[in-house]
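What follows is a short report on a single structure.
Partial view: only certain chains, each at its native spot in the assembly.
Read from first to last, the chains carry the letters A and B; within each, the first residue is number 1.
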């Protein structure tokens, strides 16, 4: 199958591209950033998704499936230029898919769209309202992109659209929203709160995306891996020192004194959990994670992709 | 940290919960917290209070069930002691997971501990999720109005919500009526502070003859009634639902009456027992 991957130069983008290529698919990538040392069988086009040259890639390659991974979250970037990137580029990708005969489009979204709030359900199902936009302005664009992608399900009935809301990524590449938070040696936590964090190993994320491609599914799906763990345990197991501080001190310490940086609006994310129920996805694709919570945390700590346990 | 006995740890691991290698279940219940807290609660259960339990065989040893109880006492003493009874008495032990008020979600420390013990913010989505995962749910349809009862109202029931019954129907869960008697004697509320409470972010503060609502060591009685099954899909008309809610309410009221009736005899036994072990 001919598969086009947007945002291919990101860590999960590369992993998905390599996995698909190993599985015998013909893979092409789009990204504004370079992928130095990309395998020769995976051509990468350095174009902006919202500009015409991106459509030319669709026009000439005519992919059967598109994996749209070119979404950014505010913890990674914050420049104004990128503020509307997700919604604008998502619109274009689905339009290109429709115009150029793609049969399947996978939007790789995040579980953070549900928002972290004290009174939200402990596990979110796919039909839960994605509250993050009004809770955190920085996430409004991501929520809109996710919901806009979902509209392709009725707007383009000929296209099998899949919206994945994937939990945090963690693993040896150390390049993700959660990895950024776990950067510093001291991890700030809020006194009296120890929320559960749901994450998966980067290789499992790539495998999950590939299963979404391999099975004939359409719709919105939560994607998760092993049992979530409390923030304090996450910090310990990744070799960091969790330090509990009263909430009022937070604005003064993040990003200083060896503490990880944290945008002010993200505070609720270390007070309240965001957990998703992934039964629908597992049922539809037979996906099972192969790295447990310990593998992911130790993988992140050691930078070693090997499994530490014998679980499958 | 509290020194935990082997026996207590053994009971924790006998629970039908999918703990991971760190002793954490998917709802954030922590094996170590359970062991520590139940160590403290078992002292209260066996030594501070005299707890009389009846009808334990009505609680199934596995699978989803909904314990529906009356409120008794100015705060969650009823729920905590019911949880403790179900953890200490049956073989295997069971963890009753309480539906807490929303403020539990926001409260630092106490909220965190409640969650590590299995409490869940009381919204329908959470109750449904627990039941679908074959958990044992503990609900109080009287809501906060139930814990506000004064001493004189201690063995009465206020209006029941109807949400629990539609939930039981939707999830095909049996309802087990539970009566709690003695909470009103342990924490005899003479009045509630409302204004100050609002300022502190809680619904009310119960005041006892000795001021704060520290319970005195009285007899507590817990009665588990026979499971009640209702057939339906949860979309029935209100009039039908209300009839069924009243069936549950009457079952609890009957158990309460039984408890009130038996209370005198049980307390005499208690006096005899404590006469033997003076502390």
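Please note the rule applied: a residue touches a chain if its C-beta (ideal position, glycine included) is under 8 Å from a C-beta of that chain, and two chains touch if they have at least 3 such contacts.
Bear in mind the structure is a predicted one, so any value in this text is a computation, not a measurement.
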| item | value |
| --- | --- |
| Total copies per chain kind in the whole complex, with one of each drawn here | A x2, B x2 |
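Going forward, only the chains that are shown with their structure count from here on.
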| item | value |
| --- | --- |
| Whole-Å gap between the CA centroids of subunit A and subunit B | 40 |
| Contact set on subunit A toward subunit B in their complex | 118-119, 121-123, 125, 128, 190-194, 196, 226-230, 233, 247, 272-273, 277, 292-294 |
| Contacting residues of subunit B [partner subunit A, same complex] | 18, 20-22, 24-28, 30, 102, 105-112, 116, 120-121, 123, 125-126, 129 |
